[in-house]
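For reference, the structure discussed in these notes is given below.
A single protein chain has been removed from this complex, and every other one stays in its place.
As written, the chain order gives the labels A and B, with residue 1 at the start of each chain.
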Amino acid sequence: MSTFVEILKAIGLAVLIFTFLAVVGAMYGVYLERKISGWIQVRYGPMHVGRWGLLQTIADTIKLLQKEHITPRRADVMIFNTAPIIVAVAGLLDWVVIPFGTGFGRYLVVRDINIGVVYFAAMASLTVIGILTAGWASNNKYALLGGLRSASQMISYEIPLALGLLWAAMIAGTLSTVGIVEAQRGGWFLFKVPPLGFLAALLFLAAATAEVNRVPFDLPEAESELVAGYFAEYTGMRFALFQLGEYAEMYAMSAMAAILFLGGWLEPNMPQWVWALLGIGALAMAAFIRFSVLRQVMLVRPILALAVLGAVICGLMVLGIGLGRTPVLPSIVWFFIKLFALVFFLMWMRWTYPRLRLDQLLNLSWKVLLPVGLLNILLTGLLLTVAQ
Amino acid sequence: MTVGLTHYLVVSTLLFCLGLYGVLTRRNAVAILMGIELMLNAGNINLVAFNRYVAPGAVNGHVFALVVITLAACEAAVGLALVMAAYRSLETVHVDEINVMKW
Partner (left out) sequence: MGELAAFIVLSLVILIPAVIVVTSRNIVRSALSLVPTFLGVTGFYIMLQAEFVAGIQVLIYAGAITVLILFVIMLTEGGSGVDVRQMNEQVPLGATAALWLAFLILVVLFRTQWPAASGQPPAYNAATIGSAFLSSYVLIFEVTSLVLLLSLIGAIVIARREE
């Protein structure tokens, strides 16, 4: 009887992950990306469908769903159809080990697997098979080239990714994601062993950007180079599945970076006067923007909104610490703040750097990131042993 | 009935023999390597099953299985490099056509 209940629970959780992450997360992730890209490029993003374009992604999804399913002639149909499923499912399975916080007396994680970090790296490496078969099954030279390039890029960057994950696991002493966050109660890993923490975080972020095929590492799917690369022949819902997998994996990588280096769902424990100072600074910036000529500059209005939000959070923190509550804000709030900060950083990088050529990309991975990652682990191990 | 040691050993035997059949009867060199990978996996299942059912307190079987996985990766890499080099000079990957050194 209890196995039946377990199976029902597993199915329920799978449906929850898929609907929540796919429908809400990926769709609004795409909306967020379009708005932020617009802001960086000094233009409005989607504005017409719904207030501030909020319903834009729903409209896009409906459009994609009603497109015709085209299968190329002489393509291997079974493999052609299963490739997007592999990419989407592997991108969503990453989320099983990511803890969102604490609440209702337990950790808010689907399953705290005690090899969580290894599981994460394993799911990230399953997407490569989907991409490679998508490229081959399309019976199209450009798709095949894009698939081979993307696969070689992704397997090259799995190693720095794993080295970044191992660095954090080494310092925390455990492979479980909840354990790594709990080990950061004394200070975020970003600031541990001062230059090496930053180095490991940069390494992980670079590898994560390459793993999800984002600029500056998006040669395999660059429109100007390879006509969308490995998913050139996919239309309609299967194309949407590829995008879903890619966005889900990008958010999962940002969530993992927040967990490994920024303390996950832990509140930054700074004294009250620091929060008060930050709050006053945010209020001053908001007032300056609101009441000066900058108010009319379109580019600056999101900064106004963010400054007001920051002031509100700092005010709440000051109040809460004054009242003696720890932690002040619920842990989910902190997790999402860090997640979206990293996602914004990834999107910012997209419009700042030019695209790397394939050999520059692979050189960066094998000749720069791999030795740096290994040196990082070596030095950190030495310092940790000596410091004991 | 509970799952015992013999269940796992039967499955690993069948997997091993399927891999052996693949190695003996396929023409493509890469397909032979795939059969070898199946045989190595069967051996690994045996090791881990024995660890769990005979000596669960130790991790000898797990260590052995990890070493076997690592060596399988090495051997696949070198074997596939050989296949690529052979294809480049002999224009074929079918092992029954590579008979340049026969009398």
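Observations on the structure shown:
One rule holds for everything that comes next: a contact is a pair of C-beta atoms (placed from the backbone, for glycine too) under 8 Å apart; a residue touches a chain by one contact, two chains touch by 3 or more.
Please read all numbers here as calculations on a predicted model, not as lab measurements.
When you scan A:32, A:47 or A:148 for touch with the missing chain, the hit is A:148. Where chain B meets the omitted chain, the residues involved are 1-3, 5-11, 13-22, 24-28, 30-31, 33-35, 37-38, 41, 44-45, 48-49, 51-63, 65-67, 69-78, 80-85, 87-88, 92-96. Contact between chain A and the absent chain runs through residues 2-3, 6, 74, 76, 78-79, 113-115, 118-119, 121-123, 125-126, 128-129, 132-133, 136, 139, 144, 148, 151-152, 155, 158, 174-175.
We take it that only the chains that are shown with their structure count from here on.
Mean C-alpha positions place chain A and chain B at a centre distance of 36 Å.
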